[in-house]
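Please find one structure pasted underneath; my questions will follow.
Partial view: only certain chains, each at its native spot in the assembly.
In order of appearance the chains are A, B, C and D, and numbering begins at 1 in each one.
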Amino acid sequence: MTKPWSRFAAPASFYPLAGRLIPVFWVLAAAFILIALYWGFFQTPDQLGGSNAQKDYYRIIFIHVGTAWMSMWLYAVLVAWAAVGLVFKTRLSFMMANAIAPTGAIFTFLALWTGAIWGRPSWGTYWDWDPRLTSELILFFLYIGYIALHSAIDDSRRADRAAALLAIVGLVMVPVIFWSINCPDPNQCAALHQRSGLGKVDGNILFAMLTMTLGLWMYSFATTLMRVRGIILTREAEAAWVQDLVRAQARGS
Amino acid sequence: MFTVFWSVLHRDLLLAMRRRTDVLTTLFFFVIVVSLFPLGVGTERAVLRVLGPGVVWVAALLASMLALERLFAADYEDGTLEQLLLTDQPLVLLTLAKVTAHWLLTGLPLVLIAPLVGMQYHLTDSSVAVMMLSLLLGTPVLSLIGAIGAALTLGLRGGGILLALLILPLYIPVLVYGAGAVTVGAASLGEAQPYLTLLAAFLVAALALAPLACAAALRISIE
Amino acid sequence: MLQVAKLECRRGDRLLFCGLDFQIEAGTLLHVRGRNGSGKTTLLRTLCGLFTQDSGEVRWKGESIRTLAEDFRRDLLYLGHLNGIKGDLTGVENLRLAATLDGDRVGRDALWAALGRLGLAGFEDLPTRMLSQGQKKRVALARLILSRAPLWVLDEPFTALDLDAVDLLQGLIAGHVAAGGLTVLTTHQAVPLTSGQARHLDLGA
Amino acid sequence: MNIMNIMNKMLEFLSQGGYGGYIWSAYGMTLALLVIETLGLRRDRRAVLARLQRLLRLRNAGDKQ
């Protein structure tokens, strides 16, 4: 371990750094989410106009979009950490990938849940086999597969690398899967997309949506770091620095 | 180099011949699952004709997946897998040989029995032809992708159902275009051509990439 | 020939050994010893490249075995806890397959002779699942006779063998070392050598 | 501004133009899951620390022997 960046890749130095960052992210998360909620509920109209008028229920959008975006973003980050771990053999990367997965799965579930609840008043059904929804469902399965594989393997080293490989295979397949769902008939693909024009959205709504997403992002930083600290403690139980830390805590309490 | 490919292939086929029932079980599983649906859904011809392609493909997915559980397991348990890993041959080639043998034993029979299933669901002749073609192109992809999952779950508790969880989502593109081809092919074979081309493209890509991933997975699991 | 530098291995969260250094030359027998669970099997599998060390390196003829890859595996013969033979194939079929994968083309007579030398005359064409534990082990050991690999790595090769077979195997190992080969093994028995050098490595607290 | 007025305002806000059930179940599930995750993380951390403390005590006891 001689390269400068690898100093932070060492669990011993990352652990306290994460400990200092966690409260910061909690504060940021709370602030952004509260602002977004205030803006979303009090600074936006009760009704969306347009060809397809939507009443108050459109306020679900603030968490719906936030969780949907975060679910996809977190999967990308997870795969990135997994790939770094496989290539550079840094233990911390695997731990990060591992710590992201539950939060990502929760966001995916929430995107599905809020989307379904939204679908009921606007489409009259909780579920439809719309490509976007189906893709999100598949993403949920990919998260669950990653978590299930990791926890089925007792040896943490093998678990890390096997799950990382699975995540990478998943990433290669994801475009193909999403594409096949979006375009089940290869003869006519272009006509399908119901584009979501972000530009046409009202400024206040957009602000609340983006702030909420930012808040959820900060939240996922906080939970991921908390989880990774737990993993580090478990994995490094034998290391001297962990024992010093535990001893200090024992004296403190 | 190819002697190695052949000798592994030959070994696996020989082993299968010594245990003929293992091959038949996959086939029977496929037939049973396909036959269960008319029992659950009712036997109206119009309905069955719509369901046929999807059901056959889902059943093929499930049969392929169940058989995959044993792809590396036997070799893992008796130690021949680690000996394979220690030969001076590229592991990718050995993996490819094992997957090929597996497909010959579990995928090809499904292709051959497809006309029978087509009859059960009152499919048109051209549908049946497309079904055979699409299975011929699609089942190797299933074996190739599934082999990665099989390698990853080697020797784990609850391997079977875990494997299902890992690889069924990855099977979706094959399912979509395989079943799509059969549905479209009801009228004429030509309609299905873009679907079949896509399946062929998947097969080429899977042939190129899956053995690499699978070999890497084996190296991880063997520790 | 075989060189180990600053090797460190963990299983799960436990450190098995770290900073392991040694080097062995042609014509040497290395006997790895230690309590149960001290990491003997792990070390042997690391030497073969089956297990990935946490840090350090294993070198063969001066180069890392990771870089050598297939070139290293060509020089290696590993027999582990598992026999690595298929119960549904006969002894001859198993042995022929092993030889083919090692890249050797071995004639039918050589196969039968190897099995005969290991006291399996009459059992050559029975499926190995019908053999006793010791006989299965003998089929696996027959590879030692056919192989031309200079490095043998043997994990507890004497288990399940009766006295005659133990003598035979000790003879094979002594011959291999005398002919300039390297052998790394774990066992609780002594292995007498006719020539060459015997070294010991003790693992664990 | 009497109590009734405030109550009415609150009720009106809660009903969200008749879609309160949808909105609050969406926000409620989100809140619930995030809280559960946070509490779970705190519990996990306590469990890990407790286990490490116990191992430490054991090691100390072992050293004394």
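The rule is short, and it goes like this: a contact is a pair of C-beta atoms (placed from the backbone, for glycine too) under 8 Å apart; a residue touches a chain by one contact, two chains touch by 3 or more.
As the structure is a prediction and not an experimental result, all values here were calculated from the model.
This structure file defines a complex whose chain copy numbers, by label, are A x1, B x2, C x2, D x1.
Going forward, only the chains that are shown with their structure count from here on.
Two chain pairs, A-C and B-C, are weighed by contacting C-beta pairs, with B-C ahead.
With centres taken as mean Cα positions, subunit D sits 45 Å from subunit B. Taking each chain's centre as the mean of its C-alpha atoms, subunit C lies 56 Å from subunit D. One finds 37 Å separating the Cα centroids of subunit B and subunit C. Looking at subunit D, no residue sits in touch with two or more other chains. Shared contact sites, meaning residues of subunit A that touch two or more other chains, fall at 155, 157, 234, 237. Looking at the complex, you find that subunit D touches subunit A at residues 13, 16-19, 22-23, 25-27, 29-30, 33-34, 37-38, 41, 44-45, 48-49, 52-53, 55-56.
The touching residues of subunit C, counted against subunit A in their complex, run 10-15. On the subunit B side of its complex with subunit A, the touching residues are 145, 148-149, 152-153, 156-158, 162, 165-166, 168-170, 172-173, 176-177, 180, 184, 194-195, 197-198, 202, 209, 213, 216-217, 220-221, 223.
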